[in-house]
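Note that one protein chain of the assembly has been removed; the remaining protein chains are unaltered in position.
== chain A ==
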Amino acid sequence: MDFQYLKEYLGWLYYQYLLITGIYVLEPWEQSIFNSVVFSSMTMVIYTSYVFVPVHVRLAHNFFCGKQPESTMALIN
């Protein structure tokens, strides 16, 4: 059953994450605190990169390989 195998594999990956960060030895409530901190910072990083990275890539591309526009707002619109 592929789902069974996948679940086991994900469980093993979570175990590796617990071992490498050292969370394995902590009590469950401490693990929840750490996981929520990590989860929220990861979410923020992903959201920020989703919103801002394409714009910055386009600006850099125009700076290096294209004509300079009159204003930056013209690009974003």
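To be clear about the criterion, a contact is a pair of C-beta atoms (placed from the backbone, for glycine too) under 8 Å apart; a residue touches a chain by one contact, two chains touch by 3 or more; residues count from 1.
By definition in this document, contacts and distances are computed from a predicted model.
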TODO: Out of "Gamma-secretase subunit PEN-2", "Auxin-induced protein", "Centromere protein M" or "serine C-palmitoyltransferase", flag the one the UniProt entry gives for the chain missing from this complex.
DONE: "serine C-palmitoyltransferase"
Open item on the list: In the whole complex, not just what's shown, which of A:Y9, A:Y24, A:F39 or A:F52 touches the removed chain?
Closed with: A:Y24
Open item on the list: Touching residues of chain A against the unshown chain: what are they?
Closed with: 12, 15-16, 18-27, 30, 34
